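Structure, as structure tokens:
One protein chain omitted, others in place.
Presenting subunit A:
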């Protein structure tokens, strides 16, 4: 009887001590258990690691998430692997001791899969809600929003109070509201939380609130339904803006692919079926430039595209001049022969590239400054697309100015309008022909640099664009650069507005039918060339 209070006290002391004692020894034990068992076992261990509250746990979990946590075969030690793939170096995951070079195949990676990655992110979120690093705090808030856990409510509250950066506090507020919805708070508080979430981007509103649509409380269910409806309306409205943007960015790709053809076919009248392969050569130039930079000066990788642009223009332009001097110039005025000859050239170029670089795709990297996306209202705008729109418009206006204001542009127009007269005035027409064709080819090369960022760099790259390019030039009106711009953009936008309801296959067919009918009615395209040049 007398012992009882003592026992109770002892039990209490033990209860208080155990977690401390446990964390002191078990982080090591837990980490040692990570490599064993299934993914589910590993998820359980991850949760336990997070619960230890050990400050070293974060680094371990972060390495596990990134796939950098490995077990050394020789002694079973868990190491964080860094360095390069060929010469990996290790640090002890728990002590931070530098272990130097590990040697290849000396370690076995601790594997993670998607559901385990989610578990790790949630576990890390709990630990990093108040981390000094803002990026980690934001990630923690986002993880808490994705999988709201009631136990985290107080921690979120405290983090919100302490937060100084507005955008992080916003994310925390959202996570807090989502957590309240998951808790057993009263209806009023929950409706308030729905109000907070309703202000978020539409997709967040839907993914967070959909689960509460069938809430037992009618008032709450109604508030949820209203918030989702409002989000859907907003999204539908922005959907149109998004379609327009997608259309313009598709239009820019078409414009880039077609603009070189607008010179060779539009201005010179050469049916150049090798145009697509010239684009492909531009893409391979980018690949070669990047490979060279990767092996010799990896620190300049961010500049690789800027270096590839002039090189692609010059190289492909030179190929164009060679094609013109070697083949096309003997065939002026014979469109059928030109068509067959350039088709032959396209096959030769394809197979040449296949022989040199192999038939498989080549990897062309995207510099860091060009990757990622940003949110504009309810739509996501990706940086590579922005870059392509800007690039293609720059190329277009650059070309327009060259044709209109430079001496070479003047000569080009003179030769194509009246060859005999131009020759009489002392213009070397042969040279101008070669340069014009080279200019068109060089611009195809520029298109290749841009397309290497969104399409695969393979010998077949050009085939996908040749038909579209001719469509754009013919639809816009042969010989008219503005027509090419208008045609590319309107085809792009029409395509993207048709696609959501007609599907990609039918959409493409509808566009083709439209162009066929249009050309029947107006054979010279949107903006026919006027004046004497059009008759010749």
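As a working rule, contacts are C-beta pairs under 8 Å (C-beta built on N, C-alpha and C of every residue); 3 or more make two chains touch, one makes a residue touch a chain; residues count from 1.
As a convention for this text, contacts and distances are computed from a predicted model.
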Choosing from "Transketolase subunit B", "Chemotaxis phosphatase CheX-like domain-containing protein", "Anti-sigma factor antagonist" or "Urea ABC transporter substrate-binding protein", the absent chain's UniProt record names it "Urea ABC transporter substrate-binding protein"
Out of A:365, A:409 or A:528, only one touches the absent chain, namely A:365
Of the candidates A:234, A:508 or A:524, the residue in contact with the absent chain is A:508
From A:87, A:135 or A:211, the answer for touching the chain not displayed is A:211
The listed residue (A:33, A:354 or A:524) that touches the chain absent from the view is A:354
Out of A:91, A:128, A:242 or A:304, the sole contact with the unshown chain comes from A:242
Note that subunit A touches the chain not displayed via residues 39, 67, 85, 111, 113-115, 117-118, 121, 203-204, 206-211, 235, 242-243, 246, 249-250, 253, 350-351, 354, 358-363, 365-366, 371-373, 380, 382-385, 454-460, 463-464, 495-496, 499-500, 503-505, 508
